[in-house]
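Below you'll find the structure, written out as structure tokens, and then a few comments.
Yeah, one chain of the complex is gone here, protein chain that is, but the others are all in their spots.
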Amino acid sequence: MKVRVHLFALYRERLGCGQVEVELPAVASVEALLQSLVETYPSLARLVPNTMVAVNQEYAGRSDALHEGDEVALIPPVSGGRL
Amino acid sequence: MKVRVHLFALYRERLGCGQVEVELPAVASVEALLQSLVETYPSLARLVPNTMVAVNQEYAGRSDALHEGDEVALIPPVSGGRL
Amino acid sequence: MILITHERLELEALTAQARGPSNGAVVTFLGTTRDRTEGRRVLYLEYEAYGPMVDNKLQEILGEIRERWGITDAVVAHRIGRLEVGEVSLVVAVAAPHRKEAFAACTYIVDRIKETVPIWKKEVFEDGHVWVGSEEAGVTTSDSGPDAGSG
Partner (left out) sequence: MILITHERLELEALTAQARGPSNGAVVTFLGTTRDRTEGRRVLYLEYEAYGPMVDNKLQEILGEIRERWGITDAVVAHRIGRLEVGEVSLVVAVAAPHRKEAFAACTYIVDRIKETVPIWKKEVFEDGHVWVGSEEAGVTTSDSGPDAGSG
């Protein structure tokens, strides 16, 4: 299946692009998507552990299943610690 | 001695006047001043228990001594309870 | 900065006084005059201040937030005289590098104003008026004796 991945901020700059389409097996989790992205774009490897993922505009867990046509977004950390 | 007493809000309306001069014994406390005011203006009697008094623009206790030329102010309660 | 004025309080201009390039957060409080008190319709309001003491007390309060939070960028403006319903009677603006201190100091200033600053509000109704302590009190702190009515 195909999912569309939106990229923002640092991620957008790293990949030079605001969204990419990723081809995944018919049954795949958020985690599987992230692994596939890191294979294609090794510069994401260090960032991914701190990344939140939104699926259809809701925060999702790593083990959540993805479905054909899902809108996925990689969310770099939103807020720093020092407030 | 003489002290000048400033009146605000409800007190000003009750006495019809923003300030009064009060003649007191040479040694007199805030409490003595209040008693003297209530004698002259009985309509203050019910209000005085909840009144704050400022002497020379600082809040004062009932037993504080007054001095010739002091600027006294009767401070109706500033704030209601329901916030 | 402290301002006691008969003029309309301009939020944007007052807040600009508190802002600075090293501050990331500005918290403001506006006290506004409400149209009803315990179901009675308010026609208009009048604020009266013990001017010199108001200045002293506000300076004290600004000294306290300097001491507690190191905050020097704060503005307190209170309007006095006649106000129409819905107008702004009080503006407090506090700027700080981070929001936590800005919220804490602004809350603190407003609390202290209500406690110690000698300003009174008269709410005028169709059939009389009451004096209350602060623009938020909503509670009649005056008694309702026979000579307290219709001003």
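Descriptive notes on the structure:
Labels A, B and C are assigned to the chains in the order they are written; within every chain, residues are numbered from 1.
Definition applied: a contact is a pair of C-beta atoms (placed from the backbone, for glycine too) under 8 Å apart; a residue touches a chain by one contact, two chains touch by 3 or more.
What you see is a predicted model, and the numbers here were worked out from it, not measured in a lab.
In the complete assembly, the contact with the undisplayed chain comes from C:D35, out of C:D35, C:E60 or C:E115. In the complete assembly, the contact with the undisplayed chain comes from C:G24, out of C:G24, C:G81 or C:G128. Counting the whole complex, the residues of chain A in touch with the unshown chain are 6, 8-10, 12-14, 43, 46-47, 50, 54, 57-59, 73, 75-83. In the full complex, the hidden chain is touched by chain C at residues 10-12, 15, 19, 21-36, 85-86, 95, 97-99, 102-103, 106-107, 110, 135-136, 138.
Just so it is clear, only the chains that are shown with their structure count from here on.
Averaging Cα coordinates per chain places chain A and chain C 49 Å apart.
A straight line joining the Cα centres of chain A and chain B is 71 Å long.
Computed from the mean C-alpha positions, the centre of chain B lies at a distance of 24 Å from the centre of chain C.
Shared interface positions of chain A, defined as residues touching 2 or more other chains, are absent.
Multi-chain contact residues, meaning those touching two or more other chains, do not occur anywhere in chain C.
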